[in-house]
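Removed from the display is one protein chain of the complex; every other protein chain stays in position.
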Amino acid sequence: MPSLDDTTRGRVLFGGDYNPEQWPEETWREDVRLMRDARVNSVTVGVFSWARLEPRPGVRDFGWLDRLMDLLHEHGIGVVLATPTSAPPPWLGRLHPETLPRDADGRVEWWGGRQHFSHSSAVYRRYAAAITEDLAARYAAHPALTMWHINNEYCTADHGDEAAARFRGWLRAKYGTTDALNTAWGTAFWSQRYDDWGEILPARHTHYLKNPAQVLDFRRFTSDMLLECFTAERDIVRRHTPHLPVTTNFMPLFFGQDAWRWAEEEDVVSVDLYPDPRDPVGGARDGALVQDLTRSQARGPWMLMEQAAGAVNWRGVNHPRPRGLNRLWSWQAVARGADAVCYFQWRQSRQGAEKFHSGMVGHAGERGRTFQEVRRLGAELERIGGEVAGRQVTADVTVLHDWHAWWAAEQDGRLSSRAGHPNLLAAWHRALWEAHLTADFAHPEHDLTGRRLVVVPQLYLLTDAAIDNLRAYVEGGGTLVCGFLTGVADEDDRVRPGGVDPRLRELFGIRVLHEWWPLGEGETVGCDGFRGTLWSEEIEAADDLDERIDYRGGELDGLPAVLRRGRAWYVSTLPEPDALRALLARIAAGAGVRPVLDGLPQGVEAVRRGELLFVLNHGREPVTVAVPGPHRELLTGVAVRDEVRLERFGVAVLRP
Amino acid sequence: MPSLDDTTRGRVLFGGDYNPEQWPEETWREDVRLMRDARVNSVTVGVFSWARLEPRPGVRDFGWLDRLMDLLHEHGIGVVLATPTSAPPPWLGRLHPETLPRDADGRVEWWGGRQHFSHSSAVYRRYAAAITEDLAARYAAHPALTMWHINNEYCTADHGDEAAARFRGWLRAKYGTTDALNTAWGTAFWSQRYDDWGEILPARHTHYLKNPAQVLDFRRFTSDMLLECFTAERDIVRRHTPHLPVTTNFMPLFFGQDAWRWAEEEDVVSVDLYPDPRDPVGGARDGALVQDLTRSQARGPWMLMEQAAGAVNWRGVNHPRPRGLNRLWSWQAVARGADAVCYFQWRQSRQGAEKFHSGMVGHAGERGRTFQEVRRLGAELERIGGEVAGRQVTADVTVLHDWHAWWAAEQDGRLSSRAGHPNLLAAWHRALWEAHLTADFAHPEHDLTGRRLVVVPQLYLLTDAAIDNLRAYVEGGGTLVCGFLTGVADEDDRVRPGGVDPRLRELFGIRVLHEWWPLGEGETVGCDGFRGTLWSEEIEAADDLDERIDYRGGELDGLPAVLRRGRAWYVSTLPEPDALRALLARIAAGAGVRPVLDGLPQGVEAVRRGELLFVLNHGREPVTVAVPGPHRELLTGVAVRDEVRLERFGVAVLRP
Partner (left out) sequence: MPSLDDTTRGRVLFGGDYNPEQWPEETWREDVRLMRDARVNSVTVGVFSWARLEPRPGVRDFGWLDRLMDLLHEHGIGVVLATPTSAPPPWLGRLHPETLPRDADGRVEWWGGRQHFSHSSAVYRRYAAAITEDLAARYAAHPALTMWHINNEYCTADHGDEAAARFRGWLRAKYGTTDALNTAWGTAFWSQRYDDWGEILPARHTHYLKNPAQVLDFRRFTSDMLLECFTAERDIVRRHTPHLPVTTNFMPLFFGQDAWRWAEEEDVVSVDLYPDPRDPVGGARDGALVQDLTRSQARGPWMLMEQAAGAVNWRGVNHPRPRGLNRLWSWQAVARGADAVCYFQWRQSRQGAEKFHSGMVGHAGERGRTFQEVRRLGAELERIGGEVAGRQVTADVTVLHDWHAWWAAEQDGRLSSRAGHPNLLAAWHRALWEAHLTADFAHPEHDLTGRRLVVVPQLYLLTDAAIDNLRAYVEGGGTLVCGFLTGVADEDDRVRPGGVDPRLRELFGIRVLHEWWPLGEGETVGCDGFRGTLWSEEIEAADDLDERIDYRGGELDGLPAVLRRGRAWYVSTLPEPDALRALLARIAAGAGVRPVLDGLPQGVEAVRRGELLFVLNHGREPVTVAVPGPHRELLTGVAVRDEVRLERFGVAVLRP
C-alpha cells in the first residue's frame, strides 16, 4: 500500500488548501510566485469545486483544472487532489431533495452552506461516484498529482427516511434478529420492544429521554455510513492510481467518527488543527493531544492538513497568532510526528463564509506579517525537513481512548453533565504533558505488550475483550492507571454488575462501589494532600490494597480516593492539575518512565523524534534549558553544550 | 368508594415499582427473597409493559405476568397493577402516526422515549381501552391485586390537528358561541376575532406574543383531555374491581395538571417526589410542601408512589442520598401523612434511559449501602407502621393554591419573569416550615370555615366566587394574609378594575394601586425593619389602616409595603426569608396559632400525626430538642422525658 512517504519523498510537505476558482487566472501566476518564495511544495486542490466541475447534471468542465495542474507542476508544486463531494451543487438538492439531510428535529439542512448531503442517499452516492470517477480518470497520470483527498471533514448525520431505511439494514446486519436487538437495546424498559425491523427509527426527537443504546448505535451507524461514502470514493481513485496514497481530513478529536476504524481505511492520516491562539500554552496542550492521537492512528508520520496561519472565524472572539506562534506550533506538529505542515488556506478568501478565516497570504498580502512569517517557516522546513521526515516519535506512556466509550457516555440521563470524556482526556493528557512525558494513544483492544505505563482517563464503555486486555497487560508486568467511570458499561451500554466490571474491581481492590458522588461547579473534595474535582466515589476497599490515598472530610471521610493493588491504580476523583501531574509522574517513575528532560520549567515542551530532540518554549519570556551533552541546533546551525536558550515562542531542534 | 385503607389495611405500604420484564425469571426469585428481607409488602407492576403484553396489534402475552403475580402472592407481596398506556409500543406509532403528539413548533414527538401519545387521538384511546379491559378482566380476581395504577405521570400536550379538533369541541362546550369565546379571550386585541369554530388553533408557535387567554384555555384543555384518558381507563378497571382503589401518580407540583380536579377522580392520591439530596435542608423544605399539598388533595393519608433510594439522573449533577437521608425523608413523608413509602424502582435497571436512576437494590446489590439502609427502614416501618396508618395530620395554617392562577400567570408578556407562582409558593411555605407551623393546602373556592389562618402567597387569577369566599372567611373571623399579584385577573385572565379586585382592595385598605414595581436580579427594596425582594408596589393606602409597614428609601419611600385592615393583611413585596418567617409567626400568634413545638432550632422539623409527635433533624450535627412531658420514642422503644436527642439526620417518633 502507498503511504505518506510516497508523497513526502524525504521532505516535510509545506503548503495548504488552494482554491483558485475564487480568483482570476492572473492571480494564479502571482500565487505560484509567492508559493515558491515561501517554499510551498504541496497544495490541496478541488475540495469545493463540484459546482465548477459539474455546472449542471452530467456536464464536465475540467479545462480550468487542467491549466491549474499544469501551472503547479511547472513550478514544482505537488497537488493533493480532492474529490469535491462534501459540497454538492445547488442543482442536486433542487432535483433530488431527498439528498438533503434532516436533523433530529426533522429540519432540512438546505444547500447554501456546505456538507448538505445525506450519507444514505443513493442518488447522492451515485453522483459522487460519477464525478470522482471522471476526476480520477482525467488526472491519474498527471505528474503534479501526489495524493488523493476524499471529501472534507465528514460530519453530517441524517435522521430522514432514507437514513432510517439504511439504519434498519445496518442493524439487521449487526443483530440478525429483532430479538437480539431488543436484548442489546434493553427495550423492555419503557415498552420499546420492536416487533419488526420497519418499526425502528433514527434517534429522532422524543418527548423525554431517548434509548441510549439506540443513540449509541445510531452514532456507530452514522460513522459507518460516512465511512462507506469515503471508501466508495477511495476505491474509485485507488483503481486509477494504485501507487498514490489516499486520505480524508479529520477534525481534531471529533465526536462523529470512530477515527480508529477510519484510520485503518486510509493510507495517510491527516487532521485539521485549530488551537486557540489567545492562550498559547493552553493551545499547545490541546495541540499536543490531537497530534499524539493522530500520530497514533497513523502509526507513524501524519499530515497536518489544515491549520490557520492567523485567526479562525468561528469562535466568539478570534485572535490572530501572535508573532512567532505560527512557527512554534508548526514545529510542535513536526516534533510530534507531522511530515506535512499545511494550512487552510493559501490565499484568504475575499468572499464567502470564511473570508475572516486567515490565509497563508492574508488580506494584508505579501507585506503582511502573517505571510512574512510563513515565508520564514517554509525556508526552515525546507532546510531541515529532511532530517525528520519519516522518523518515529519516542513515547513511553500510552493513553487509551475509544469513540464508542465517548458515544455511550455523552448522553442525557447521566449522573453528571460535567464529567465528559473530552474534559477528562484533556485533563489527564495535560498532566502528562506538564510532567514532560510523551504519550501515544491506543484503542483499549490494541496489543499493549511492552508498554510500560498505560493510562485510562475514562473509558465508560469497555468490551469484554478490552477488559481482558487490560488485565493481561497488568499481569504481564505493566502499570495501569484508571480514572473513574471506567468499565461501567459493556458494548451495549449495559451497566456491568456492581457498577464497574468485577474483573476491574478485583484488579484495583474495590470490594464494593457503593455510590457515585459527582461534584458540582466549584465543588471540590478533600483528599490526603490534594483536592479532587468533578467526581468522587463511595468505595469499600479490599483489605489487601498496596496503597491508598483517602478522602478527608465530608461524606466520604476515610474512604479511599486512590487505590493501588500491585501495578494497578484506580483514581476515583479528578485531582487538581498539579496533583494529577505529581501523581502520574510518581507512577511513571515507578514504572521506569522518565521525563524527556529533567528540570524543564512549565510551559517548555521537549519531544524526541528519531535522533532529534525538540525543545519548545510556549511562554513569552526567554528561558534557558539544561540539555546534557553536546548538540547541534539545526535551525541556527550553532553548537550547544549542556544548555540552550529559547526566546519567546522559541524552538530548538537539537541533534546529538 | 374504596380508599387507601383498602390497600394498607393498617400497615404502611413499603415497596416500589417493579419491572421484572427487564430481568430473567431467575432474578425474580432473588428479588422476592430480598423483598422479604426488606419487609417490602407492595410493588407496582406493569407501568411500562405494553409492548410486552401486546407485542403486535391485538395479540396478548399474559403468561409472564400470571407467573409473576402468583410468585408475589406466594410471598405475601401485594400488587399495584398499572395500565401500561403511557408508553405505546412502536407498532402503534408506525401504523398510526396520528397517535404521536406534536409540540408548539410542529415537531413530532416520536417513539423511542416514553409518553409519546396524543391524548386526543381516537386510535390511541381505543387501543389503550382495549389493553386496559383485557388486563382488568384477567387479574380482577387475582389475590395479589391490591390497587390500580393508571398510566404514569400524565404530561404530554399536543398541538396537532386532531388535538385542534378536540380543542374546538372543548371550547364549544365551554362557551357555546364564538361570540362568548371572543369576549372571554379578548380577541378584539390584535384582530383575533374568530368567526367560526374551525378557525381556532391550539397554542401553536406565533410570530410574537400569543393570546394569553387562548394559552390558558389550552392548558385547561390539556389537563382535561389527559383526565379524560385517566377516567376512561379508571372506569374500565373499576367495573371489574369495584372494591379496589384506583390512582395515578402525580409529579410534584406539576404544571400540567389541575391536581385539585384530578384528585377528585382518584380513590387514592399518589405522588412522585424527588428532592435534591445535595441540599438536605432545602430538599426537606421542598418535600414538605409537596407532602402537604398531596395530603390536602387526598384529604387524608396519601401514597408516596415514587422516591429515589439514591440518585436520580436528570439533574445536571446528581448525588446519592447521603447516609441516613433516605430514612429521614421517608419518615418525613409518613409524618406528613403518607401511608405508603415507595420507590422508583425496586431493582436499578442495567439498560435504558434510567439506568443511572437509583433503585432500592442498586448496582452495588445486596451489599450496597443503599439496600442496607432500605432494609433497616423497612423493618422500622413494619414495626411501627400500625401506629400511624390512617391517622390525620394536625395542621393549623391553610395555604391556597390553584393551577388556573399559575397557568394564567406563567406566560410571556408579564411585568417580571422572576415572580413566578412556584417560587412564591416555595418562599411562603418555607417561612411557615421554618416557623414550625404545619400547613394544609386548599383551593381558593374551598370552604374555609373554621380555618384560623389562611395564607395566599400569590393567586394572580381569582374567580368571583373565590374572592367572595375570602371575604366571607375574613368576615367570619378568619385571619388572611395575601401576597402581591393576588386577585389581579378574573377567570378569563382579564385584569380586574384597578389592577386588583376592588373587593380585595377594600378588604386590605388599598385606595389606589398606582403601579407595580418588580425588582431585578439582586435588587432589593428597603422596608421598616427588613428588605423586600422580587417585587414592590406603589400603593395609596386608605386612611383607616390598622397597621402598616412602610417602604424606606427609593421611589416608594413612605408608601406602605405591608397593610393590615382588621384581620386582613396584604404584603406587597417578598420579605427576605427571616423577615417573612417572623411576620408570619407574628400573624399566626395573633390568630391563635402556635408552633408545633416551641424553641425548635432551625433545620429541625416537628409534626403531629394522630397522637404521635414526629421530630426530624435535617442537619448533620446532633441536636437536643425540648419535648415537654414524658413520651415513648417508638423507634428505639426508649422512654424520653422533656427532651430528646437526635443524631445527624435523626428521627424520633414520640407517643405521649
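Note that the chains take the letters A and B in the order they are written out, and that residue 1 is the start of every chain.
The working rule: contacts are C-beta pairs under 8 Å (C-beta built on N, C-alpha and C of every residue); 3 or more make two chains touch, one makes a residue touch a chain.
Remember, it's a predicted structure, so these values are computed and weren't measured experimentally.
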Touching residue (missing chain; options B:Arg193, B:Arg391 or B:Arg648): B:Arg193
Contact with the hidden chain (one of A:Glu109, A:Glu162, A:Asp195 or A:Asp339): A:Glu109
Option from B:Asn41, B:Asn151, B:Gln214 or B:Thr486 whose C-beta touches the chain left out: B:Gln214
Touch criterion as defined above, residue of A:Pro143, A:Gly352 or A:Gly592 at the omitted chain: A:Gly352
Selected residue (touches chain absent from view) among A:Arg94, A:Arg126 or A:Arg645: A:Arg94
Touch list for chain B against the chain that is not drawn: 105-106, 185-196, 198-201, 203-214, 412-418, 492-495, 497-499, 512-521, 538, 555
Residues in chain A touching the chain absent from view: 19, 21-22, 48-52, 55-56, 84, 87-91, 94, 101, 107-116, 156, 278, 310-311, 313-314, 316-320, 322-323, 348-357, 362-365, 367-370
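Criterion: only the chains that are shown with their structure count from here on.
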Inter-centroid spacing, chain B versus chain A (mean Cα positions, whole Å): 48
